[in-house]
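The complex appears here without one of its protein chains, the remainder shown in place.
Going by the order they are written in, the chains are A, B and C; count residues from 1 in each one.
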Amino acid sequence: MLLIECPYCGVRDESEFTYSGEAHIVRPLEPSALSDKEWADYLFYRSNPKGLHREMWYHSAGCRRYFNAVRDTVTYKFKCVYKIGDSQPNLDELSSSAKHPADVEAK
Amino acid sequence: MNKYSIFSLARNAMSHHEKWQRAWRSPSPKKRYDAIIVGGGGHGLATAYYMAKEHGMRNIAVLEKGWIGGGNTGRNTTIVRSNYLWDEAAQLYEKSMKLWEGLSQDLNYNVMFSQRGVYNLGHTLQDMRDIQRRVNANRLNGVDGEVVDAAELQKRIPHLNCSPDSRYPVLGASFQARGGTARHDAVAWGFARAADNLGVDIIQNCEVIGFRRENGEIQGVETSQGYIESPKVGVVTAGSSSVLANMAGLRLPLESHPLQAFVSEPIKPILDTVVMSNAVHGYISQSDKGDLVIGAGIDSYNGYGQRGSFTTIEHTMTAIMELFPIFSRVRMNRQWGGIVDTCPDACPIISKTDIKGLYFNCGWGTGGFKATPGSGWVFAHTVANDNPHELNAAFALDRFISGALIDEHGAAGVAH
Amino acid sequence: MKRIPNGGRIDRSKPVNFSFEGKSYQGFQGDTIASALLANDVKLIGRSWKYHRPRGVVGDGAEEPNALFQVEQGALTIPNVRGTQAPIYDAMVVNSTNAWPSVNFDVMSIFGAFSRFLPAGFYYKTFMWPAKFWMAYEHIIRQASGLGESPRESDPDHYEKTNAHCDVLVAGAGPSGLMAALSAGRAGARVIIADEQEELGGRLLSSSELIDSKPATKWLEETLEELASLKNVTLIPRGTVFGYHDANFLTIAERLTDHLALAQRSGPRERLWRVRAKQVVLATGAHERPIVFGNNDRPGVMLASAASTYTNRYGVLLGDSAVVFTNNDSAYQTALDLKASGMSAVTLVDARASNENLIEPLKAVGVEVINQCAVVNVIGKARVIAAEIQNLSDDGKSIFGAKQRIDCDIVATSGGWNPAIHLYSQSGGKALWNDDKACFENGISVQDQVSVGAANASFSLVDCLTEGAQAGRSAAIAAGFNTKNTRIPGVSCSAGTDLTPLWRTPTEDPPGRGAKAFVDQQNDVGVSDIYLAAREGFESIEHVKRYTALGFGTDQGKMGNISGMAILSEALGNSISDTGTTTFRPNYTPVTFGAIAGPEIGENLSDPVRKTAMHTWHQENGALFEDVGQWKRPWYFPKLNEDIHQAVDRECLAVRNSVGIMDASTLGKIEITGKDSGDFLNMIYTNAWKKLGINTARYGFMLGEDGMVMDDGVTIRLDENRYFMHTTTGGAASVMSWMELWLQTEWPELEVYLTSVTDHWATAAVAGPNSRKVVDSVIDGIDFDKDAFPFMASREGLLAGLPVRVNRISFSGELCYEVNIQANHGCFMWEQLIAAGAKYDITPYGTEAMHVLRAEKGYVIVGQDTDGSVTPIDLGMGWAISKTKDFLGKRSLERSDTARKDRKQFVGLLTDDPKVVLQEGSQIVNNASDQIPLPMLGHVTSSYYSACVGRSIALALVKNGHQRMGDTVYVTTPDKGFVSAKISTTVFLDPQGEKQNA
Partner (left out) sequence: MPETKIISNAKSPMVEIDFSSIKCPGSVLSICEHAFLGHINIRGSLDNSKFAAAAKKSLGIDLPREANTFVEHNAKTILWLGPNEWLLVCDADGTANLVETLKSNFEDIFSAVTDVSGGNTILEISGDRARALLLKGTPLDLHHSVFSKGQCAQTMVAKTGMTLWQVSEDPVYKLIVRRSFSDYLGHWILDAAREYHEE
């Protein structure tokens, strides 16, 4: 049961939020200039990492703002949250701040 | 290989079961194999078995990072059916169903495939339209199916709540009589034993940590037990597929999510079929041991933790209480999760890749147990011939580029 | 009765009558089923799962594998009640499980005789021939499986749930938990302390130690008093902490009424606590483990600590003589307890060499101590008659010498203690093997959590109290409170904790040969099964678990798992830490489905029922409802004796010939404001929006980025910078978040705000040739003239002085006005319109008639005629796609497969026999006589009898359909036949749209 910090409302229970997938997937400015393959990459292909993941959440039952977060997909711990438009945190720095082995490796 | 039978059991009983052979060997990896299958789940083991059996490839290995069958194979709700909507999917799953029907004999291992029938409930008029559509399509595809109305359903499943007063009353169901369940662990073990018997090396505690390739061709795999050379590598790692793809410098149209399930304490037989409901989101059957086996929907977020959120369990439990109010005083014994590799069209990827000799079989998401034999069968063909079988041609990666998706969300809503 | 004259925590002044297997017994208030049966000298209480061997009570708590009962009957019956924890109450009806016709004479015990043919995994090796017989074999296997019986009636009980937040959650209220709660509570922290037992106190309840020179129970009483007086401390007895999830979210199942006599029960049966804790202290104690030996499952063989508990806490006289078999110090107290209870002979058999300090107190009271020996076998079937012991070699690996028989009624055994690390492991922690203490213990904590006391492998009372106090204090400090040390009470003398591991008594023969020795009694897993698994190559402990069912039961291996792991490592010749544990998972102990589902079930609560402002009117006027999303929409309004077809025909004809009225409030409504609204809509919809006139409406398609139709609806431009969007009923919420997603993440520079107004407006669609007259007669301030207020226009007016917005849009193809009013007035508006329409026999119609009416016009319903794989071009609506601008999904339409010309396309179907109504969902083929698998062209998405057209009509998606007008195709029927039909346009009525433009 995640506990999520909305950058606007503060820490709230998971049930107030809607997960919104990988963050920073920018819509191509000129879709028609893309090959089918490039377009498919934008549409469907995801990094789906095991470990730190930049992802989007929607505070659907709260302030209805989307925001970004870095979460570990193994420990499910949030490393940080940041507003849309804020610069992306550096994943390497975040992962080196892992508290202990269990933080990075599944049981 | 010791042949398993009632007679061998009796004979071995006389020798205090001291003479049973290992079900499979525990070999050290060779330097080189003709082909390597990464992932010792049901699909990987089945692939190796059919490669050996159907394509005569004997110098092959299955590499499993943990213990075989410990991934989703060991944590699914074991529902088997083939009543998928679209032709491509129906044919693939039906192939699997046919293999299931002779599997215990073929493997000489009782996988306890129990054709107790599977009901998919409809709760809205649109559900019923979809059910009609799917059953009609199934019949024309040679897949058995039947639409059952609420009154008939009540007769067949006396404890199902078909009251018009429930929140989303049961209006009817589709029924596949040949569907049912199988003993998940036995499937992995049966394939492992049969594959081993044909010379396949099954290597546990051997994690693939990298790929070697040259000129766009695969050379072999780096593993926790060292480098192993092979011109062909088939990756069948379900929830970990993206991680493996990443090692090879590829990306896949997949996301890995937690999917949870739970069992009750064992109780005397009370439910002799499988009941699934997309609308209220739960599915239930009773195992041969007596526990009610119940599956939930996926947790929304990406996760490799083999666990999910409690709300998902609560939600599913509410659904089960709606369908079977009589189970309210029964107790939940254990809950767990798996990592499912979900694909945008709820259909698998059984495909060559841009790297020659590297193949992926993944994206089965929440519903691949039922496909275990069929998946192995077509993937064996694909790897052995460097070309898909006609049954899996439509499931290649290029469909994401062309747009020829096979959208099974309707049939697969909760796809188990 | 077998009772010690006094002492214990039972209330001898309150006898309790209950029945077991139809026979009446008496116990006392404070007894559990297990203690009461033992006090009545009932030792045989059940049959084992596979072999149906007679079984008795072994433990005194959650670890109990055998004492599982069926309690009560009918709707109230509960399967698999753990008798060691369930209290008795007056008139309680208890039965054994898994025995027929009775525990004493169980027909199925025949399986015991065949046990040698039923080793672990036997069914994988058999029942394969003949193949078709498997279902029959399976039927028999199933009948034999399972323990208790599920109720067959709905549960009359009510279950509650609550959320809770605290600074410190303490799981377990033994000495360590209580000290933790006390020191955190004194510091002012919000504390929740839960214990699964009937009383708080843990092992203190059966302890004979002194704390602060008082009996432990006295200290307990005072401590509980103080805790109860602290307002910031919540005590939850009968509360099992059964799950430890991410972010310190824990679940507690509190049992509220199960301990009461049926007649005394009221209120909810259980309450599920969903706790979010800042800090967690796990003080869950430890489970004693037995030493495994031959026939160790005979009724009367039990854990040493359980023997002490039954003696000290429940005042049970367990028999006349006992053998206590141990490899550690703790069971010495048991020997003393048993002797003190009045037994004539107590023999302590210690696998270790003698230790004068330990022996002395025993000798003093006449307990015989035998060292370096082990119990090898138990004599007796339905109850213990004697134990056989033999000499044990120094290394503990072999036995030798003559068997010595010691007659006894019970054999109490202790192989050491397993800290209850379940919750710690659930939290994500990895248990570590402690070689000195021979147990798994809390490793690194991965959440804000600490384990204390026996749960932390600290077994002496002093350590338990000290660790508890420290943990409580640290937790309070971590949660932001300031506090001093708590005084640690003094303890007289703490029992020793020395131990030499011995998992099973060695045998002369290999494990498969001698008497059966059980590791997991609930699953009938013996030492031989573990050896067999290892022999067959199941080397991972996870494989062994699954092959043998070790730890699979309702006890989840609390008693046997660790021993099983040790025995496996012995079989494999590796170390226990290499073997490792299986995964600990919720639930700690089983929890009722009812508690987890909670009160939110049934017609009103399982999912919100959304209702419109006119809902009551619809109800009062006989509407039947259709579920659309969470909404209840009127489906049709049957008049007396009408069936659905008659009602729908009548409703449709009324709309086409006079006037009908439909509740359209459920459509999603979103206001889009800001100077960039037009640009935004241009991206969201396929068509162009910026040139739309004020107060005019336009139909739009919304696509996913994959190019497939996602939603549709009419949007009206209210003024220069304001639009009013309609979405489908089911799509409203997702469209809103879809649009917010794009606005907030991709185009934050656009000046656009979105506001949902779905609930603000109530909407009535007044449709039919007479609709103009009806709305004109009740609405002021609008010129309803055909030209002044044309089709696709929008106007504001007043209805009885209340502002309304009227949109001339139509989903029926009729002249139609959709009247919107502030929802509080919705019902009033509806009644006004009905009254005004009376002279035209205005007819309320529901979704079914609406579907027919729109189908007559070939209008699409997203979700019925589309399924997520259909583009607007497939629907024949390429005209709605802008060639000049980009929009979401546009690029996908150009992909090779999506741009194919022969995709499935939206067409009409007319059956050759006009009376035949196709079934929705039918499949369409070119040639019905082809072989199966028969290539399919598509399917029927919508199909009705149209009273207005005078024949059946249908809509379908057909491969290359747009090029196949007039072709004959064949359509499946429910009886597996086919009917012929011709492909037609989708418009069956008024192709020029004269009616809606009238």
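Everything below uses one rule, namely that a contact is a pair of C-beta atoms (placed from the backbone, for glycine too) under 8 Å apart; a residue touches a chain by one contact, two chains touch by 3 or more.
Please read these numbers as outputs of a predicted model, since none were measured by experiment.
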item: Contacts of the hidden chain among displayed chains; value: A, C
item: Residue of C:359, C:802, C:899 or C:928 touching the missing chain in the full complex; value: C:802
item: Given C:310, C:761, C:845 or C:887, the one touching the chain that is not displayed; value: C:761
item: Omitted-chain contact residue, chosen from C:7, C:501 or C:674; value: C:674
item: Option from A:13, A:55 or A:72 whose C-beta touches the chain left out; value: A:13
item: Residue among C:116, C:611, C:885 or C:951 touching the omitted chain; value: C:611
item: Given C:268, C:560 or C:844, the one touching the chain that is not displayed; value: C:268
item: Residues of chain C in contact with the chain not shown; value: 158, 160-165, 190, 267-268, 274, 276, 599-600, 604-605, 607-613, 615-616, 631, 671, 673-675, 751, 753, 755-762, 800, 802, 821-828
item: Contact footprint on chain A, counting only the chain that is left out; value: 8-10, 12-13, 15-16, 61-65
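One rule holds in what follows: only the chains that are shown with their structure count from here on.
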item: Length of the line joining the C-alpha centres of chain A and chain C, rounded to whole Å; value: 27
item: Cα-centroid distance, chain B relative to chain C, in whole angstrom; value: 22
item: Multi-partner residues of chain A (each touching 2 or more other chains); value: 1-2, 18, 36, 39-40, 43, 75-76
item: For chain B, residues contacting two or more additional chains; value: 309-310, 344, 401-403
item: Residue ranges of chain C touching chain B (in the complex, touch as defined); value: 49, 76-80, 116-117, 119, 122-129, 131, 134-135, 138, 141-143, 145-155, 157, 159, 243, 245-246, 249, 251, 274, 510, 512-513, 528, 532, 535-540, 542-543, 546-547, 549, 552-554, 556, 583, 585-587, 590-594, 596-598, 600-607, 609, 626-628, 706-707, 863-864, 867-869, 892, 895-898, 919-923, 925, 932-936, 939, 941, 972, 974, 976
item: List of chain A residues in touch with chain C within their complex; value: 1-3, 13, 18, 20, 26-28, 30-32, 34, 36, 39-40, 43, 56, 58, 60, 64-66, 75-77, 84-85, 99-103, 107
item: Chain B - residues contacting chain A, complex; value: 240, 242-243, 246, 251-256, 300-306, 309-311, 344, 400-403
